[in-house]
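Only a single protein chain was left out; the remaining protein chains are all shown in position.
As written, the chains take the letters A, B and C, and residue 1 is the first residue of each chain.
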Amino acid sequence: MAGYSLQEMMAIIAAREIKDTDIVLCGTGISMLAALAAQKITAPGVSIFFESGVVDVKFAQTPLSLADPRIMNGAIRLAGLAESLSLLQNHTTGPNVISILGAAQIDIYGNLNSTSIGDFSKPKVRFSGSGGACDIGSLAGQFWVFMDLGKKRFVEKVDYLTTPGFLDGAGARERAGLPGGGPAMVITNKACFRFDDASKKMYLHSFYPGFTPEAIQEEMCFQVDLSRAKEAEPPTEHELHILRTECDPERMVLKG
Amino acid sequence: MAGYSLQEMMAIIAAREIKDTDIVLCGTGISMLAALAAQKITAPGVSIFFESGVVDVKFAQTPLSLADPRIMNGAIRLAGLAESLSLLQNHTTGPNVISILGAAQIDIYGNLNSTSIGDFSKPKVRFSGSGGACDIGSLAGQFWVFMDLGKKRFVEKVDYLTTPGFLDGAGARERAGLPGGGPAMVITNKACFRFDDASKKMYLHSFYPGFTPEAIQEEMCFQVDLSRAKEAEPPTEHELHILRTECDPERMVLKG
Amino acid sequence: MEANAKLMSMTDAVKKYVHDGAVISFGGFSATQCPMAAAHEIIRQGVKDLHVVVCSNGQAVDELVGAGCVAGIELAYGGNGRFASTCFRFRSAAQSGELKVEDYSNYHMTLRFMAGAMGMPFLPTYSGLGTDIVKKWRYGEEDRRHDPRLPVKKLVLMGNPFNRNGGGEQVLLVPALMPDVTIIHAQKADVLGNARITGLIYADVEQAKAAKNLIITCEEIVETDELRKDPELNQILGFQVSAVVKVPWGSYPCAVYGCYDYDPWFLRDFYPKVAKDDSEWRKYLDAYVYGVANREEFLNLIGMERVERLRADKTIGYNPVLNRS
Partner (left out) sequence: MEANAKLMSMTDAVKKYVHDGAVISFGGFSATQCPMAAAHEIIRQGVKDLHVVVCSNGQAVDELVGAGCVAGIELAYGGNGRFASTCFRFRSAAQSGELKVEDYSNYHMTLRFMAGAMGMPFLPTYSGLGTDIVKKWRYGEEDRRHDPRLPVKKLVLMGNPFNRNGGGEQVLLVPALMPDVTIIHAQKADVLGNARITGLIYADVEQAKAAKNLIITCEEIVETDELRKDPELNQILGFQVSAVVKVPWGSYPCAVYGCYDYDPWFLRDFYPKVAKDDSEWRKYLDAYVYGVANREEFLNLIGMERVERLRADKTIGYNPVLNRS
């Protein structure tokens, strides 16, 4: 397992799934690195944008927020939230958008809570709020989740459902009227999950070298199907090289 | 009556009513000249914009359409229809907007038809359509009308009500839910009309030198109150000089 | 995908994206920035039964209507400003009843494109309350039920659920437009479709983003890196574009800010004469549209010397010595 960090593994697992014709809506941090890595390795035509209004970034230094001046220089477009978030809801672009989200809690249907723990009106823990995550979960062609495993995070029921996954199962998104495709992958520090086409429940898709399906299940409050899991391919030398030297040369995200 | 044309009289009558804090939404032609004359004579602070998206114009040559390149150079803002027409509906700016319209027909309540004569679905005469005139009549703080008198134009009932005046009388705009203030003046080639505060009916406010109230009434299909009419002050030398030399030096609007 | 797979000839772009019966939208406003080269190619290819949706288009709409390409139109204004306050072929087709015209206001049409661009089913406005634009429908509910190109209702009046303390009790909803294809003419584009309209943008950006397919015709193809220097000025994103066509003088006889002026000779002297008379009109189409293979031949027929005289002063955006009187 030496030679790469779990964070790097997560970025590369995501990068490999990004195709040339995708439009990726990024956050800062590891999701941005995944999109950049894809662009530099296998999907040179991928378009990248941020909800703050930047399209097709070409930055020299890693931005630390969606409005960091470093994100602006050299873009093909600088606008604002109305324009960029409308790309999600637009009938032509929305279905091609992939976005990568984080969250505090997730359930078996990929519903997320990014806002608070406990009662929403007097929370035990308050986070920043869902920002654009509710919009992405509702509208984007698909979304992926980056989260560390753990029983506090992979829960039976999220305290506050702020980003819609498959809600309460097959057909629920359609009944609610959500145009987006919902969650497609959950990429954790030990394993990657996908969602069953029929039941819309999360299942274990792959585990990283050094981890077992059973140990992974131990870190979740809900039971997932383990039968389809394979061991994930670790990052190649080439992938790691690009990620480290071209996507985050200052190590602002990938901490030593 | 020598020394000025009726077109010049119309422009000056309008210009005199424009105040420093007004925002004037202009068309091309004589309404634009009126706003420019006001800006150069008594209301230097007046703001001028066009529905095509230009704000605060500073043109050197008279534009012949709302999208003439001559309208663009030197403006404080170039945008589009969404932005400029939203200024009408905006709660802060809308009430300060005055706009000057033309039309094919008008009735006693200041309702306008700018689109077709005869049945709207197979018209005897089709005009270009209402453009932004319906929006202006609905939303602007007030609108004024520039029209030549005549029984074909000042009618009992307009064939196709495309710009709302006071609809069928006092309280009707409020009942319909129209936020704008409705028509305030009708400036013709022989006289100027205003609307009674209580009845919302058009009445004769002033007649130009050389015309009588009775002769003016003869050119209208509906009866208006003539009792409040006074003779209008003709344009002064100074007003004419500014209008001719600074507002339309090429005589593109004010034909020799 | 090949980096320049979207770059194509006008012939190919129209063949690929403009089909009989399509809902089509044209950018520009009155006599500025009309995609005239595209309009002529559509006429030349004999496309039929188009359903046109525009705000305030003049020349393109008039020639397409005159050539019999258009069955119906939803618009706010069909004219060329002071050159032709109402377009001639549009007027006569509307009067004869052969062209169905559904009237909206400029704000209505703009909001309808904006709704399409934003993926919303409708947008609300107070404009038009109490008018015949709300009451009189050219396409009845029955027509609308059978024609999927039309919204099921011209517009809908609803109570305002957020109303407080009187005022704004009702509101009008105008339905979204999602044209099968929009064509806009820009000053600059790159081969990916990233494009910049300089000067006024009318409703071009909303029309572009609302479209299922988007054709950008442009005066000039530039490097992407040139566009990156001023990202605030690039309104059109490549990933929303289906085809990019380079066509200098592509808006003639209409103006393109910063590139060339309108042609007063064409718009005031020549065109009204041919457009007002059915047999002259037929001759015009035969000679100037069907009789030429492409834009270059059309411009040669007009005369490049005449066309070149329209070239704009780069600083002020038009030709200050143009004879307009």
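To be clear about the criterion, a residue touches a chain if its C-beta (ideal position, glycine included) is under 8 Å from a C-beta of that chain, and two chains touch if they have at least 3 such contacts.
None of the values given here were measured: they were computed from a predicted structure.
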Residue, one of A:73, A:199 or A:212, that touches the chain absent here: A:73
Which of A:47, A:115 or A:188 contacts the chain that the document leaves out: A:115
Touch with the omitted chain, as defined above, among B:75, B:101 or B:117: B:75
Contacting the left-out chain in the complete assembly, out of A:107, A:135 or A:219: A:135
Touching residues (missing chain, whole complex) on chain A: 28-29, 51-54, 60-61, 64-73, 78-82, 85, 88-89, 115-116, 120-135, 137-139, 160-164, 167, 172-173, 176-179, 250-252
Touch residues of chain C, complete complex, unshown partner: 119-126, 148, 151-153, 156, 158, 160-165, 168, 171, 173, 175-176, 198-199, 232-233
Contact footprint on chain B, counting only the chain that is left out: 20-21, 23, 45, 47, 55-56, 58, 72, 74-79, 86, 88-94, 96, 139, 179
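Heads up, the rule we're going with is that only the chains that are shown with their structure count from here on.
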Contact-richer chain pair (by C-beta pairs counted) among A-C and B-C: B-C
Distance from chain B to chain A - Cα centre to Cα centre, in angstrom: 56
Centroid distance [mean C-alpha coordinates] between chain C and chain A, Å: 40
Approximate Å spacing (C-alpha centroids) for the pair chain B, chain C: 28
Multi-partner residues of chain C (each touching 2 or more other chains): none
Of all residues in chain B, the ones touching two or more other chains: none
